[in-house]
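The chains shown are only part of the set, and none of them has been moved.
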Amino acid sequence: MHVLSKNILNQIITTRPSESHKGNYGRVLTVGGNSQFGGAIILATSAVIHCGAGLSTCATSVDNLTALHTIVPEAMFIPFDSEYKLIDALTNADVILVGPGLGTNEDSLKILQIVLQHAIPEQQLIIDGSAITMIAEHHEFLPFLKELHPILTPHQMEWQRLSNIKISEQDDIKNTLYQQKLQSTVVLKKYHTTIYHRDGSISQLAIGGPYMATGGMGDTLAGMIAGFLAQFKLKNYDYVVDAAVYAHSAIADKISTTKYVVLPTNIITEIQSFMKLSVAP
Amino acid sequence: MHVLSKNILNQIITTRPSESHKGNYGRVLTVGGNSQFGGAIILATSAVIHCGAGLSTCATSVDNLTALHTIVPEAMFIPFDSEYKLIDALTNADVILVGPGLGTNEDSLKILQIVLQHAIPEQQLIIDGSAITMIAEHHEFLPFLKELHPILTPHQMEWQRLSNIKISEQDDIKNTLYQQKLQSTVVLKKYHTTIYHRDGSISQLAIGGPYMATGGMGDTLAGMIAGFLAQFKLKNYDYVVDAAVYAHSAIADKISTTKYVVLPTNIITEIQSFMKLSVAP
Amino acid sequence: MHVLSKNILNQIITTRPSESHKGNYGRVLTVGGNSQFGGAIILATSAVIHCGAGLSTCATSVDNLTALHTIVPEAMFIPFDSEYKLIDALTNADVILVGPGLGTNEDSLKILQIVLQHAIPEQQLIIDGSAITMIAEHHEFLPFLKELHPILTPHQMEWQRLSNIKISEQDDIKNTLYQQKLQSTVVLKKYHTTIYHRDGSISQLAIGGPYMATGGMGDTLAGMIAGFLAQFKLKNYDYVVDAAVYAHSAIADKISTTKYVVLPTNIITEIQSFMKLSVAP
């Protein structure tokens, strides 16, 4: 087990090469946000963009179009219930994030199915929130995990649903055993998040705190992982995930020195400055 | 009668335990905002979230969905005219705030009725704004108060409607007598707000000022009470209400040193920093 | 002719009496904003609220509901094409502002007619923008001016349409002659705005500048006049208008020291602080 330190940041967040364009920093597709949980996918998409992904498209309910454009006019939109447009966007993405605010009804299930069927191993797939719950309930989705090697970002209850390991019994050995079966990276969100990498190594977060215990925080983390993977694709994959997870909590820690609770939108606002300060001189 | 001082703040606003998650900080349901008064419930919900409640859902007119998500993407949404969804959300809430911008027509009445019928004494219920007016006009609702022991947050005219005590005749003795019959906490909003607790004790606010005399201020207070109750549920209930009321005016006083009038959105922006400064060192 | 100086500000903007509530600071109704020019009425309403009016309702196209609530959740909304609701709101208002973004088609005309028919001399009426153009084209409206003694806020072309005095021939004598016939206050917006009061006195603005030459600036001024009249209703009426006009340009002058152009939203953001600084010590 490796305890993450701030060194991880300047290994990943380096000065960009001068001659580069937005194509070099990846196309991200975020999929989620039904008419009840629209904020979740908006936060995730906003995090993607503030991290510096090249181009971001958000596939969500049309009910969320205006709030999305108002909060991040930099994002493009497609209605997530247009199968044709969703497949087209999936085909064009480098990184796909599915789950924030997606819900768990029949429509959500259909969308998740389309994502899993059309994603390919060469793309980077992050599965978050209600998408994890649906996979836990539909074991026919498990083979997709083994083929696509996604990153899963469950909190402890979602991990229990997926792994059948009760929260009280979750430990690194049991978690690793199940995670290795899934052939997926698992970012297990809890007081001091643990990351189980596909090679069996474990990264342990020792920062972050209870001021982060508020709705939307996980959606923002998932967006940051997507944004980091999109632009740092030439770097070590596991380190990129570690860096995103570390950055998310490090920003929260910083904000918590002046705010009692840290809201997701506070974190998003600070991403660009934090990343600048993280570049090795 | 006890005059509130800033000591109330650091009794309630204490450092959070390290190992805690959003479930520890409560689920709040805010109910209100018809198509004419949407801003009221958005301000209330935004206040809830900035105070640090764990999870917040806003049951409002679908007309307010986009403005809600744009102002606080951290909030979840349900259409308040879906009886099924509203009951489901009521069942899952720890704290319920009903009234800001709810209106007083037939639809408003129906929604209030659903809230009162499905809330249980173990939940904390705050009744504000037009919901108070409707209760004053529909005495069949009074038994619910005696069962649910809510917090009522009337301004003086709403209190007159409910208690039949004319504004000019409202004093602590008359107010207490009626409030005790209601078996409810009463936060009587006026120049120097008075809080009548269920045990008969009275808390008197001596701060705040005329720069707060603007629309939406009461909605914001109601949201702060809800947000405080959600996360400080292990603390003395009466003190938590006192602390929320005190914090609301203390923030306004601070802002008024640089602004002629203090708007609700100004207060909301400062809640997180103010609470941080209020934690005992 | 009296050249306005900053003394006008601390005559009007004084410390509020401690025991006062939002009812003391007036109810403002803003009417305008069709589906093409929604921004105009949103800016005006936002200015009203930032000045410190007690309660503000915006009667506008339903197309503008969400942008209004997002920009100023403190405002209430009514659909301006609901005759019943509009009349009800008119009856309850202390100050009425009609015109920003109202347009000049049949629907606009109908709305203006309702406003003029239901406003009463005891209310303060401000007529701006396209409402002035419509009055110029419909002389049957002129008797309403003589009865209601409104404030008109034309720019020079609108004044030409109304008065038939060509821009090149507009001077204080000709302007006063026509303005006296209208029995209205006229705020003639131009390089150094001139205010023609009903008693025949003339106030001349000597501040402001070309950085203010941008769309929405007049709407913001109209909103500030409404916001000042609402809360300073016990002060000398003419001085209140003078103070609002002076404050609008003084804020712009201040902002222009750091910005090449001053946008209406910049001004609105600074109103509260500016007014605080204007209170006599």
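For clarity, chains are labelled A, B and C in written order, and residue numbers in each chain start from 1.
Everything that follows uses one rule, which is that contacts are C-beta pairs under 8 Å (C-beta built on N, C-alpha and C of every residue); 3 or more make two chains touch, one makes a residue touch a chain.
In this text the structure is predicted, and so the values were computed from the model without any measurement.
Taken as a whole, the complex in this structure file is built from 4 copies of one protein sequence, with 3 shown in place.
By our rule, only the chains that are shown with their structure count from here on.
Shared contact partners of subunit B and subunit C are absent. Taking the mean of each chain's C-alpha atoms, the chain whose centre lies closest to the overall C-alpha mean is B.
Ranking all chains by how far their C-alpha centres lie from the centre of subunit A, first place goes to C.
Because subunit A and subunit B carry the same sequence, their contact can be compared by residue number, and under half of the numbers here are used by both.
Averaging C-alpha coordinates per chain places the centre of subunit A 34 Å away from that of subunit B.
Centroids built from CA atoms put subunit C at 49 Å from subunit A. Contacts with at least two other chains are made by residues 66, 70 of subunit C. Of all residues in subunit C, only 13, 16-22, 24-25, 49-56, 65-66, 69-70, 72-78, 272-273, 275-276, 278-279 touch subunit B in the complex they form. Touching subunit B in their complex are the following residues of subunit A: 35-40, 42-43, 46, 63-64, 66-67, 70-71, 155, 190-191, 209-211, 213-217, 256-266.
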